[in-house]
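Here's a structure for you.
Omission of a single protein chain aside, the complex is shown with its protein chains in their original locations.
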Amino acid sequence: MTLLTLLLLVGLAVAAVRVRDLLAATAILGAYSLMMAVLWCQMNALDVAFTEAAVGAGISTVLMLSALLRVGAKEGRRGSHILRHPLMTMQELATTMRRNEARRSAWGSALVCLLVGAALLYGTIDMPRVGDAESPANTHTKVAEHYITKSHDEVGPANIVTSVLGDYRGYDTMGETCVIFTAALCVLLLLRQTGTARRRDED
Amino acid sequence: MLDVLSHLWSHYHYVFYILLMLIGLYAVLAKGNLVKKVIGLNVLQTAVFLFYISIGRKAGGTAPVLWEGKPETVPYENPLPHVLMLTAIVVGVSITAVALALIIRIKRGYGTIEEGEILALDEADARGES
Amino acid sequence: MILAFDLLASGPSVSIGICLLGVLGILATRRMPNVREGVSLTTAVVNFGLVLWMYGRFQAGETLGSTLLEIVPGLEIGFRVDALGILFALVASGLWILNTLYSIGYMRAHEEPRQTRFYSCFAIAIAACMGAAFSSNLFSMFAFYELLTICTYPLVIHAQTDTARAGAKRYVTYLLGASLCFLLPAMFLIWQASGAVPSLQFAEGGLLASSTASGFTLGLAFLLAVAGLAKCGVMPLHSWLPAAMVAPTPVSALLHAVAVVKMGVFGVCRIVFHVFGVDLLGRLGVADVLLYAACFTIVVGSLVALVQDNLKRRLAYSTISQLSYILLGVALLAPAAGVGGVAHIGFHAVSKITLFFAAGAIYVAAHKTKVSELDGIGRRMPITMAAFTIGALSMIGLPPTAGIVSKWWLVRGAVEVEQWPVLAVLLISTLLNAGYFLPIVWRAFFRPSPEGTPSGLKEAPLPCVIALSGTALLTLLCFFYPDLFVDLAAEVAGYEGGRP
Amino acid sequence: MRTEKSPVIRYVALRAVPFIQLYALYVLGHGEDGPGGGFQGGVIFASSFVLMALVYGYGTGRKGAPEKITDILAPAGCVLYAGIGLICLLMGGAFLEYGRLAGEGASEAAKHSAHHFGLIGIEAGVMITVTASMITLFFEMARDAHVDHGQDDDDGEDDDA
Partner (left out) sequence: MVAHLPVLTIMIPLFAGLFMPLLGRLNRAIVWPLAVGALGFATFGSIHMLVDVATTGEAIHYSFGGWALPTGIGYRVDLLNGMVLAMIAGAGLLTSIWMLRPAQKEIPDEGRTSYYAVFLLCCAGFLGITITADIFNLYVFLEIASITSYVLIAMGGRRQALYAGYSYLIVGSIGATFILLGIGHLYMRTGSLGMADILSQFQADTSLYTLSDVRTAFAFFTVGLAIKMALFPLHGWQPSAYTYAPSPSSLFIASTSTKVSAYAFYRICFGVFGLAFLTDGLPEIRQIVLVMSSAAIVLGPLIAIRQGDLKRLLAYSSVGQIGYIMLGVVLLNVDGLTGGIIHFWNHAAAKGSLFCVAGALVFRTGSSRVSDLAGMGRRAPWTSAVLTVAGCSMVGVPMTAGFLSKWYLAAGALEADYVFVVPVLIASSVFTAIYVWRVLQLVWFAPKDVEPAVTSEVPWSMRIPALALGAACLVFGLTPWSVDLARSAAVALGVGS
């Protein structure tokens, strides 16, 4: 069952990346997130599922759609330049751009992805199996074990995730709250402006 | 060969997270459209979530909510990865929001959200100055 | 009592402090040229007085100096007065007085701009010389060595014309480049090789005398250090010196005949005597490289000087050649030759500054810069040309001038270690020196003036004349009373034999 | 966003908003015993305003959650969270040591309820910040979208030409 969901996820991810219409891609991404939420349910991560559904499939999609309304929803055929050679001057850059840039960046990116993938696959060699109750992560007496066995007495809530989130690791959660506030502040700073800044942009 | 296959099968969660991650990474690196990169970034991040949640799985475990009974008797899932991923999801949406805001401003400033065109405009600017 | 004690410990620091105070005074009085130059002159005199006092104390056997600042263990700014240092300090601070006098005449006659910058940089340069002279370790010497390069840069670029910029660029590229690429790594290697507790302190007989580092490391360090001290003008790192001749003549005179280049050879002496030690260098055999380079420079420098028509350039190449006498004396690793080399620091200084003063005086009074224009100038400027002649004789090494004294010691040293090729080099160079100096004298006194030149005396401004007569007189005095320098040099070189 | 929505949608949306908000509060409170909590509650609460904006237009939606209020609430939630931590600190405990809210030397039971109180407090802080931030994010993104969109059409024509 999980396998099926995972396969579906890969399909949706590929589709989201490949579709040229950005509105469609966003919609697919929303579906992908929803499917993710389903997967989290199957993996007994109810809180994560809830959040993923609300954020990934909900707010994130809405934000993307409203941004797309402002920037246009068509993707061009030009390639990326993120992997440009560090020493390359602007001029050389311009010539490469004219020459088959899309294909070039695709090959470069594929190479990087292969390297990363190989490193990650190498990393799985000695990994404990998924679902191994005896894995170090699940048996650490001061961390996972402690949360499961003691949280009810020490903190109270039946939902262990809430105990850990709000109390044992409450400081992280405060940081997380600050992150979301920071994002709001940053977006405000970038988008809420009167005429002067806008005119400057459009020069 | 058989070893490799059986290893991949037994770790198939990890294989899938790597696959998803590479799809996302590829989109971020290879796509020239700024929004597409953000989509790629989202896929990339969710792939990492999958990795984390997989770490905390216990075969036959139940959700880490004390409904089923005493923790000594019921195999509750490891709650820590869930907590970490809640934080990571929030971080993810924050980054998405900031990226989108930047894209909106870039569109306003450059009139395009294609990386190649932006760089060409920058280059023209640089030439105009010198 | 307390004051005297303090002054003993901090004499060198006070000397630097006086020069820097002078800078402040010059800056403060920049709107009053007379006061400014008075401050300059006073600073020079007070400083020389202090150096003389330190010389007296040193001769009386007292130890002067202290550690001013320890940055980290092993790297410190510290001072100590020893024979080599006091010799260099005496030369630099003494000639600074005459030079200041000369500058006043020269700069006024020329109505040069930016005189405040000129005088203050000059004072900083002397402070750097004092600092380097009295440094008790390689690190402080390096720091003041660099300071000298940096603070003389504004003097070289003084005119700020394109030629001046080009000359200054070459000047700074060579000097900073060499010290960054060679001297700094050399210092680092020496630090590493100096033992379990790294140190850069100069020591009698050599800091590295008991080093356990490999011969390769030590040899490399020595060669890097010598190459890094590019101020000594050894070929092939010499071309900054002619380039720096774009500076006003007082700068060329004091800095490029005395302070800067002497700082270079002074550094080499330090490296040879107090870092590596004669014994160690004898074992390593790397001093020969320096010896060959010095011989090459002596001959080639003189040959190049022979064909220069520009007077200052001819003097510059002569300097390059003469500096290598000092290097040669040191590199022979024979005590007698060492005496000659070290003493030549002082003797060459007084003679060469005379020559530059004369060249500047000719430029100020007659606006002539080329040798070929000097016909009959001796009749119009007899004092200047008489002084020039004395300087030239000293360069060649003829009595009754200073040059012969050091040359005699060099010959003695070369005979002692049976280096016959070196003797030949000395002979050839004497002939060459005569070849490019005597024609000038002959032209000045025995060729008729070109037609159209007004007759009658026309000397340079009085301060210039006083200065150049003074240095010429010193050149003669050094022949009759050479002991001041020779004694100090003998102490440096560890010479214990008899005197002539 | 420019077209008029059908009356059915308008009717349903309007009636749904209070229920969504109520549900959000339920999710917040439920966080102790089951999945849910401040974050999810905040997102759901914010979505009610998003719904209003989608159905009734930008202005109407924004009227329900004016800039002035969200701008103040967004940092206020964080301040509430960190403030609780600071109060614990002032009571003599470590930062965020909820047990201290009951005072020094309190009984186990009192400490337990202090934990409970602290958790509710911080969850409320999270919810306030998340609600206000999400509303801000959405409305800033969607602000005068039609203006920019119009400009976009012009660019499109340029490309064709």
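Labels A, B, C and D are assigned to the chains in the order they are written; within every chain, residues are numbered from 1.
FYI, contacts are C-beta pairs under 8 Å (C-beta built on N, C-alpha and C of every residue); 3 or more make two chains touch, one makes a residue touch a chain.
Given the structure is predicted, the values throughout are model-derived calculations rather than measurements.
Every visible chain touched by the undisplayed chain in the complete complex is listed here: A, B, C, D.
In the complete complex, the residue from C:E146, C:D375 or C:E491 that touches the missing chain is C:E146. Residues of chain C that touch the chain left out of the display are 69-73, 75, 77, 139, 142-143, 146, 154, 157, 160, 165, 168, 172, 176-177, 180-181, 184-185, 188, 191-192. Counting over the whole complex, chain B has residues 25, 28, 34, 37, 41, 44-45, 48, 51-52, 55, 80-81, 84, 87-88, 91, 94-95, 98-99, 102-103, 105-106, 109-110, 118, 122, 125, 130 touching the chain that is not drawn.
Listed for chain D, the residues touching the missing chain in the whole complex are 71-72, 74-76, 78-79, 82, 85-86, 89, 93-100.
Keep in mind that, in the parts below, only the chains that are shown with their structure count from here on.
In terms of their C-alpha centroids, the spacing between chain A and chain B amounts to 3 Å.
Centre-to-centre, using mean CA coordinates, chain C is 79 Å away from chain D. Listed for chain B are residues 63, 65, 67, 86, 90, 97, 100-101, 104, 107-108, each touching two or more other chains.
Along chain D, residues 33-35, 39, 137, 140-141, 148, 152, 155 each make contact with two or more other chains. Residues of chain B that touch chain D in their complex: 63, 65, 67, 86, 90, 97, 100-101, 104, 107-108, 111-112. Residues 2-3, 6, 9-10, 13-14, 16-17, 22, 25-26, 29, 32-33, 36, 39-40, 43-48, 51-52, 55-56, 59-60, 63-64, 67-68, 70-72, 75-83, 90-91, 93-94, 97, 101-102, 105-106, 108-110, 112-113, 116-117, 120-121, 124-125, 127, 129-133, 135, 137-138, 143-144, 147-149, 152, 158-161, 164-165, 169, 172-173, 175-176, 179-180, 182-184, 186-187, 190-191, 198, 201-202 of chain A are the ones touching chain B in the complex. Residues 1, 27, 31-37, 39-40, 43-44, 46-47, 50, 71, 74-75, 77-78, 81-82, 85, 95-96, 98, 112, 115-116, 118-119, 122-123, 125-126, 129-130, 132-134, 136-138, 140-143, 145-146, 148-149, 152, 155-156 of chain D are the ones that touch chain A when the two sit in their complex.
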